[in-house]
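Inspection log for the structure reproduced underneath, given as structure tokens.
What you see is the complex with one protein chain gone and the rest in place.
Going in written order, the chains are labelled A, B and C, and every chain counts its residues from 1.
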Amino acid sequence: MNEDNSALSTQHSELDQWWPSRYGARDQLGTLNEITPAKVVAAARLVRAGTTYDLGRTLHADVPRFEGRYWQQTLVSSAHIINPRKPGGVPHSAGSGQAGGWGRNRVNWVTELVTGTLQIGTHLDGLNHLQIGDRFYNGYRLEEIAEEWGTSKLGIETVPPIVTRGVLADIARYRGVDRLQPGQVVTVADLEGALRAEGVAVEPGDVLLLHTGWGVLWDEDPTRYTSGEPGAGMAVAEWLVEHRVAMTGADTWSFGAVPGEDPERPFVVPQTLNVRHGLFIMENLDTAALAAARVYEFMFVLTHHKTRGSTASGIAPAAVV
Amino acid sequence: MNEDNSALSTQHSELDQWWPSRYGARDQLGTLNEITPAKVVAAARLVRAGTTYDLGRTLHADVPRFEGRYWQQTLVSSAHIINPRKPGGVPHSAGSGQAGGWGRNRVNWVTELVTGTLQIGTHLDGLNHLQIGDRFYNGYRLEEIAEEWGTSKLGIETVPPIVTRGVLADIARYRGVDRLQPGQVVTVADLEGALRAEGVAVEPGDVLLLHTGWGVLWDEDPTRYTSGEPGAGMAVAEWLVEHRVAMTGADTWSFGAVPGEDPERPFVVPQTLNVRHGLFIMENLDTAALAAARVYEFMFVLTHHKTRGSTASGIAPAAVV
Amino acid sequence: MNEDNSALSTQHSELDQWWPSRYGARDQLGTLNEITPAKVVAAARLVRAGTTYDLGRTLHADVPRFEGRYWQQTLVSSAHIINPRKPGGVPHSAGSGQAGGWGRNRVNWVTELVTGTLQIGTHLDGLNHLQIGDRFYNGYRLEEIAEEWGTSKLGIETVPPIVTRGVLADIARYRGVDRLQPGQVVTVADLEGALRAEGVAVEPGDVLLLHTGWGVLWDEDPTRYTSGEPGAGMAVAEWLVEHRVAMTGADTWSFGAVPGEDPERPFVVPQTLNVRHGLFIMENLDTAALAAARVYEFMFVLTHHKTRGSTASGIAPAAVV
Partner (left out) sequence: MNEDNSALSTQHSELDQWWPSRYGARDQLGTLNEITPAKVVAAARLVRAGTTYDLGRTLHADVPRFEGRYWQQTLVSSAHIINPRKPGGVPHSAGSGQAGGWGRNRVNWVTELVTGTLQIGTHLDGLNHLQIGDRFYNGYRLEEIAEEWGTSKLGIETVPPIVTRGVLADIARYRGVDRLQPGQVVTVADLEGALRAEGVAVEPGDVLLLHTGWGVLWDEDPTRYTSGEPGAGMAVAEWLVEHRVAMTGADTWSFGAVPGEDPERPFVVPQTLNVRHGLFIMENLDTAALAAARVYEFMFVLTHHKTRGSTASGIAPAAVV
């Protein structure tokens, strides 16, 4: 397939109707339909060493973030003050060297309060996050599904636990660099070249992860990290759809180069994947250990927390070999 | 082993020092140390049908909850108003039947804001949640590890992704009831009887889940759900430790009967497991489908979101067969 | 003036353009323009006894509230744990009977975290809260003034401190009841009758408060409190505008009867006052003590907290005589 023509045709058709989805007119699962029971069984067969790689980053108030996105957590230790005065409580007794609590077992607890946006840190976007105009995947409209608390369709709770084959395409290694540059577009040639060099082929239902090396800036230079990013171009987006990939993601804060191929179409790569094709994207993955270990094929597992009607879930998927 | 004596001895020794842990004086992993690479490989071998059971409940503002615990989510759709007026934005044009957005691709997005406590819904407790007096697992003290944003040790981010063998003990079925009663104590005889009836044996490194049937009240009667619960007694807690179980959990809001065996020792079961033994507990699991399908042995997978220094993580683990 | 005709004409003209305001095309102050320096001086002259009445209710998590509105506050006492270990910190020393803290002065502090909506409790609505379609007071459009953090015009920070003459119209007393009924419409005859009975006349720039008696349910029966309310009809709304009242408010959760005069026009009374006339409204006032003391004329003072671009501010105005 000619990449340029493909990208062009996408642009020319951008006002056309893209729904119903090939998975059915009311489908909300999108490309996760590609993960069959046989796929799950085959993925489990890839586990031979019992080694697990954690692909998620720890979230805290100071992670790289955008205007309007934030995360705050506050320790709540008031139970240590309140429990000793409950019926059956034991006071913090001076002299004994022992702290009090509730009951003869002197139980206490610590909790926390969190406030923030779910679109932060390592996360999975729901198909209710991005739109073309006011329409989502399968043509759902915002005016139909918006509620005060979230959306009544396509929320992150519609995404089931994921167990499937995972593939890492180490684009940085293929290009012979530590990390790609911001705005640098990953081409189909890059992707296919990297996979060939790794000796793995992408199959329907796979999760395909891109390692660009950009993720090293997460800790090293948070401001630069969010100032731009390398990433897939529209041709790679088409390729993912054609290869019936179930999910994708990279070690970047969005998916697709920023600045992008076409300055007049901001975030068109994730928008196209989510809205037109129902293809799920993970952001801010930590692929460094996997790339360093040259692990290119693995059982991918993702069991995310489900909050009703949310556009994202903070995640920490694992690669198991 | 004599259950009564075991429980008694636990109580008599409750002011004794319980650290260092058998996993080392500075260990933070607790019983997760029992999950070896061989265990991971063996767990993956249990996947033969490719069927996945979701053990997590969807969180929203109206789930059963306690005084002081809450969850609020608010849809944020202001990008639909702001994007059309950005440079390159397309207005919501009257007449065309098409909504505007940013760029020629008219991109828009929806996000959300969340506020609440992590100790709510289906969640995994960190070893920094419960204390005896002011001490945690391995003798860590609150005054050493408290920070404004959480705890500097034992936070939920120290818990790695979990892949191991899972076992469900259907106590309700063994007892011949739909659900156990609040305050009803699960005994070692119940547990061993249920496992025998199921034809499965618990091995070191397993995740052992208890199905009490109480979880059906989550949706049916939220107020009653939190008013009490059936659950493991202290003898079962000892049994879990002796059998080197890696994690446990049930279809209840805490772990252990409420009201408990000893009214003078509130929450002594989870306190003992967490603090003395470093044994992890999951709460509010949805074990109904697993029990209905009589699936008693499975690959257990849990990849939870990691927030720094938190005492819990909202989860939705999966059982895969 | 014929009330029915007035109300009717308002309805007939409801699709007409209502801007620019009589206070100028870019004005954001609305009826607060009526408060002149002379008005401030005259108001201060009303203070003869030095008695202050607090018109605000205390906000907490359990006050009457609507779907989607909430308020949560959490005590944060972690400084008591952290301060003693700071450089120069004094430990909580066993035996001395004294708690530690930071420095030789053993300083500690308690703080709190709040999350919620500003549209709750006793509050002043900004002119950026209600709209007709997408237009605010003076024709400002949502698409022009919406930002992620609030609105760039008409926010509550544009409201200055208020010192002016206040008048209480005790409608309940005039009608000879403890409290009016939900849906009961306060008429111009009620209002003028009550003022005549009190011997006070409304002048331009006054703050006019209505006592309906409904506020007693705030504490007594929170659910009933929000299930409906008595209040001003459209004719009273017109009267307030004609009399150039600067602000109004009542002991109810909105302003105007609920259910209202016209079931096809929900919240048309506050909408008309805010949007067409720039007349400010306070909600959930506590007018009981003022009514009981038969204080009908006073210096009204309101110094509210200013948060940028907010649609409301929690308030506790005072009546001083």
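By definition in this document, a contact is a pair of C-beta atoms (placed from the backbone, for glycine too) under 8 Å apart; a residue touches a chain by one contact, two chains touch by 3 or more.
The model shown is predicted, which means the values in this text are computed figures rather than measured ones.
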Selected residue (touches chain absent from view) among B:27, B:148 or B:203: B:148
By the contact criterion defined above, which parts of subunit A meet the unshown chain? Give residue numbers in ascending order. 68, 70, 72, 74, 76, 78, 81-82, 84-85, 92, 115-116, 142-144, 146-148
With the missing chain put back, which residues of subunit B would touch it? List them for me. 67-68, 74-78, 80-81, 94-97, 113, 115, 148-149
May I ask you to list the residues on subunit C that touch the chain which is not drawn? 11, 14-15, 36-41, 44-45, 47-52, 54, 56-61, 69, 71, 73-77, 80, 88, 98-119, 121-122, 128-135, 142, 146-151, 157, 160-161, 163, 263-268, 271, 299, 301-318, 320
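As a working rule, only the chains that are shown with their structure count from here on.
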Do subunit B and subunit C face each other with the same patch, meaning over half of the contact numbers show up on both, or with different patches? same
Let me have the rounded angstrom distance from the C-alpha centre of subunit A over to the C-alpha centre of subunit B, please. 22
List the centre-to-centre spacing of subunit B and subunit C in whole Å, with centres computed as mean CA coordinates. 44
Residues within subunit A bordering two or more other chains: 74-77, 80, 113, 115, 148-149
